[in-house]
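As structure tokens, the structure follows; a few thoughts come after it.
A single protein chain has been omitted from the complex, and every remaining protein chain is retained in its original position.
Then we have chain A:
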Amino acid sequence: MESARSHRKSIANDVVSTLPLYRSAPALEVRLEDFTLFAMDRLRVLKGISDGLSRGKKTEEMEQLAKDLWRANMRHPQASEVVNKDIISHFVLRLVYCRTEDLRKWFLPMETALFRYRFRHETAEAQRSLMAEFDLSYKAVSNSEFESVKDKLCQVARSIGMSLPTADAIFYKVPFEEVPELVAGRRVFIHKGHAYVASTQVVSLVATQFRSHLSKALILTNRKWTSTIREQEKDRLAPIVEALCTSYLGPDYSQPKGFSEISLKDIDDLVKSSFPLCMRHLFEKLREDHHLKHGGRMQLGLFLKGVGLKLDDAIAFWKAEFSQKVGAERFDKEYAYSIRHNYGREGKRTDYSPYSCQKIISSTPGAGDHHGCPYRHFSEENLRAALNKMGVDGRAVENVMDKVQNRHYQLACTLTFEAVHNSSCDSGINHPNQYFSDSQKILQSKDGKGISTLGNKKRVPLLFP
């Protein structure tokens, strides 16, 4: 607390922001243990932000959350070291998360989000100086131009619940390409390729810049890592770097856990006993319609791969359904490729990972789509019906709905898991494949004691020792 206070004072004194842009790595000496500890602290912040986003928290809630997380984790006993800790931890994580596409895909938006929330806490003056540092020297829209588009600007403001622009409001006219998120949310007026950005929205401009700088830097760092650093540091930093990312991203479910493998004949039983609602729903729709759209095929297909459905079985499985609708020939022609692709046998031959809850929750299913997270994307009515079908009722349904209303979708899924299995799930549900394996563990142990409560047919020989 001490440090935080003195810190803020220094901002007030000389209007220099303490928000670094991380343009180049600092020439600092760092103790090896700080190297790890700082990085862990920053990871806690990023992980907290990631959780908050996956719960669908609103911008204001996220800002508060980021502020709290930063305060809780990024302090340093010596005030002078606070900025250094910030910079060092960023560069360590850059090294950790530059190494694969998946790691970069997680790190880039999280760091950008963090930057955005911190930027918004800066004073207007500090914000301007940061903009200048980014070379964002846009001229404000002139008075006469402002008058000519004022109606439209008011209309936009009203449509997004912002206060109406006053006569002295400052707007910047920028190419729409530079504010993609404002365009995506229809939060700006766009005319002939230019977006009119309100001064309260410049954070988007800056964040876009920050993101693109960091994105390029990650690629460069990755090249350096593979070409020199990994070898040079193989006894010192490399093990630390490699350990740091796995400790926080959770397990990767792209390969079924060695011992497990499921076969086609068991699949219907497994759906009933151990599939989370999102997958169960996709599966049932597939059986019903003999078809799923792209998003559904990806979400269910990769999940099935993760629980151990072999490629040949997967093709047989999808073909059995799809050929009823589109015919075997069209299946072979249009769909088989993408299944092999998911298994890394086509195209760029990446072994794709099953989708995590976060990814599923943030997806945007449209007309005809059945993928996504039921807790987020179903209407209340449909969700209740689906829960009843899973055997969840009474009080438990109300508890689940309560979490849903507060946008705690993963907690809602966790409660469902607990109700279905009549057993607690302390770790929470973060991944559909984790739901599956946790479910199997419980069923196995119950089986062992001969008190299986779920599924009336034979127990699937599944594979947890």
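Some notes on this structure:
The working rule: contacts are C-beta pairs under 8 Å (C-beta built on N, C-alpha and C of every residue); 3 or more make two chains touch, one makes a residue touch a chain; residues count from 1.
As a convention for this text, contacts and distances are computed from a predicted model.
Name of the non-displayed chain as stated in its UniProt record, restricted to "DNA primase", "Geranylgeranyl transferase type-2 subunit alpha", "DNA-directed RNA polymerase III subunit RPC6" or "LYR motif-containing protein 5A": "DNA primase". Checked against the full complex, the candidates A:42, A:116, A:280 or A:377 give a single residue touching the omitted chain, namely A:377. Interface note for the absent chain: among A:44, A:194 or A:407, the touching residue is A:194. Annotation: of A:186, A:234 or A:287, A:186 touches the absent chain (contact as defined above). Contact between chain A and the unshown chain involves residues 152, 155-156, 158-161, 176-177, 180-181, 183-186, 189-194, 281, 285, 294, 329, 332-333, 337, 346, 364-370, 372, 374, 377-379, 382.
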